[in-house]
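One protein chain omitted, others in place.
We just call them A and B in the order they show up, numbering each chain from 1.
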Amino acid sequence: MSIVAAAPTDYTAPGVEEFWQPLFGTDGPWAITRPILLMLVATGLVVWWLLATTKKKALVPSRGQMGTEAVYGLVRNGIAKDLIGSKEFMRFVPLLFALFTTILVNNFFGVIPPFSFPTFSRIGFPIALSLIVWIVFHVVGMRKHGFIGYWKSLVPAGLPKAMIPAIFFLELITDLFTRPVTLALRLFGNMFAGHILIVLFITGGWYMLNSGGVLVVAGGVTWIFAFVMTLFELLVEFLQAYVFTLLAALYIGGAVADEH
Amino acid sequence: MQAVTVTAEGGEGGFWATAAPIIPHPLEFFFGLACFAILYVIVKQKVVPRLEQIYAERTAAIEGGMNKAEEAQAQAQAALEQYQAQLVEARSEAARIREDAKAQGAQIIAEMREHAASEAARISETAHKQIEAERQQAVVSLRGDVGRISTDLASRIVGESLHEETRQKGIVERFLAELESGDVVREKVGGAAGSQGRDA
């Protein structure tokens, strides 16, 4: 696929190959890829950070503990409590907090130099997380309303009889398919597109800087834009972690709510 | 730059290198699940309980501080009350002591007065007795003197000594006794014996 078709012939725009980074000469479906390593590093980092900053349990927090507490407060009070309700939210706080921290750190890897790759631009990871969320919100819903009651609660009460099958069908598709798929695809799509955009700006700028002539100026401008896009990516990466956790909490909250 | 090395490593034309990006890589998928599971367990077992404990402790500390302040205030109030009670007690004690002293003083004065009165009574009684004794003495001596003098006088008038007779008959004593009792009976010296029966 060549997006920039009019460019000089020896420039190849970044494509999907950019995201295939197997390590140690492995290949195929069980290849150890660089995103796997990044995920490992990110998980280790999150675990280490969370354990290290909460070890002292100081009443007057250090700077690290204050940061952890701020993030925890955002997830606990800003997301879980608001969307699940103050009665049952504590059960889901660990899940949401783990989701938020792991997505946030992995996303930030997209712009932090030694890593420079958003882990969640490989769709396997977002699918894994949305699968967990999908299972969790169905299971807690069925546990709360019973198996039949849960499916019944998909249809809002007070509908005309004739509309019930159609609405039920729509709700079923939303619940079983649209929600988990969009949850995974949203995260993947944002990370994928953002990364490809940055790579495009940087490699294109590099190519133009090396071409000489007027293109050098254009290359410089492109690199400035690459920097701006990196800042924008930072915002998007945070936002996507927030939105993913928000939607997970919303789905769980909808499943445990008395009125579906 | 990354792309160059990676493409070289990944090999050209491999399925995964050019596969649609929405096809999940199996190992990545399972690895993502495993990593998240580990993270979840640690967060659930360690991190969230710790953070909740910090929350609870902080709330407790703030409330505890308020309680402590209240306690201190209560203590100060209690101390103040105690001081005031002590002050009142001391005042009443002082009043009581003063009262006691006053009562004691009055008692002492009364005692002294009584003592003085009894002393005075005693002194005056002694004096009375002495005076009486002296008077008695004076009466006795006067009686003798008056009898002698009046006998002398009567002797002169009569011209002879009447001493023996008067002494014998006790005229003078009788007269004096009559004089004292108020009814004087005139009698003849040396004759009448009318009043002799009364003397006996």
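Just so we're on the same page, contacts are C-beta pairs under 8 Å (C-beta built on N, C-alpha and C of every residue); 3 or more make two chains touch, one makes a residue touch a chain.
Assume contacts and distances are computed from a predicted model.
Trainee: Report the protein name recorded by UniProt for the chain absent from the figure; options are "Transport permease protein", "K+/H+ antiporter subunit F", "ATP synthase subunit c" or "Thiol:disulfide interchange protein DsbD".
Mentor: For the chain not displayed, UniProt's protein name is "ATP synthase subunit c".
Trainee: Among A:L45, A:V71 or A:V243, single out the residue that touches the unshown chain.
Mentor: The one listed residue touching the chain not shown is A:V243.
Trainee: In the whole complex, not just what's shown, which of A:G189, A:G204 or A:G219 touches the removed chain?
Mentor: Per the contact definition at the top, the residue touching the missing chain is A:G189.
Trainee: Among the options A:V46, A:I79, A:I103 or A:I252, which residue touches the chain absent from this view?
Mentor: A:I79
Trainee: Can you list, in ascending order, the chain B residues touching the missing chain?
Mentor: Answer for chain B: residues 20-22 touch the chain left out.
Trainee: Spell out the interface residues on chain A facing the chain that's missing from view.
Mentor: Spelled out for chain A, the touching residues are 1-3, 5-6, 16, 78-79, 82-83, 178, 182, 185-186, 189-190, 192-193, 239, 242-243, 246-247, 250.
Going forward, only the chains that are shown with their structure count from here on.
Trainee: Where the centres are mean C-alpha positions, what is the separation of chain A from chain B, in Å?
Mentor: 87
Trainee: Please name which positions on chain B make contact with chain A in the complex.
Mentor: Its residues touching chain A are 1-3, 6-7, 9-11, 14, 16-33, 35-36, 38-40, 42-44, 46-48, 50-51, 53-54, 57-58, 61.
Trainee: Quick check on the complex: what are the chain A residues that touch chain B?
Mentor: 14, 16-23, 25, 27-36, 39-40, 42-43, 46-47, 50-51, 54-55, 57-59, 61, 65, 68-69, 72, 93-95, 97-99, 101-102, 116, 121-125, 127-129, 131-132, 185, 188, 192, 199, 203, 206
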